[in-house]
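Missing here: one protein chain of the complex. Every other protein chain is in place.
Now for subunit A:
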Amino acid sequence: MAAALSAVVSAKLGCPPAAALGSWKGSRISSRNLVSMKTMTARRGLVSLRSPRFRVFCAAKAETVGKVMQIVKQQLALGEEAKLAPESQFTELGADSLDTVEIVMALEEEFGITVEEDNAQSITTIQDAADLIDKLVAGGGGKPPAAA
């Protein structure tokens, strides 16, 4: 699985930028539909705010998601055959509150961040965790980073 993940990441890194963006855009549309299905308007707003950032960091995003999946599998003792997706909810993977706090602590150690209580409340999926991690690692405080 680690090798497969590396292959996926390498493939993304090796893709021409346009193709990568196209591929990611498809994923984004799917994600947006999921958010709409949940009728969470706040989340929909957040999705649009992510656009500039996501164009710059799409590779990092995929890498972060992959790492989060690995940590979640370890913490929940899921077998290698368990199929995780960015939109997988921790509760759908059988996590209870003690599992979830252990996942948060493991992510804090892995990425050298501290997740405040308010932020922890919003983490219910792997994608939520990855998005928050990238935000905290960048230290942007939620603002899009300044253009390089």
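The rule we apply is simple: contacts are C-beta pairs under 8 Å (C-beta built on N, C-alpha and C of every residue); 3 or more make two chains touch, one makes a residue touch a chain; residues count from 1.
In this section, contacts and distances are computed from a predicted model.
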Options "holo-[acyl-carrier-protein] synthase", "ubiquitinyl hydrolase 1", "Histidine-containing phosphotransfer protein" or "Trafficking protein particle complex subunit": UniProt name of the undisplayed chain: "holo-[acyl-carrier-protein] synthase"
Touching residues on subunit A - with respect to the absent chain: 74-75, 78, 82-84, 88, 92-94, 96-98, 100-102, 105-106, 117, 120-121
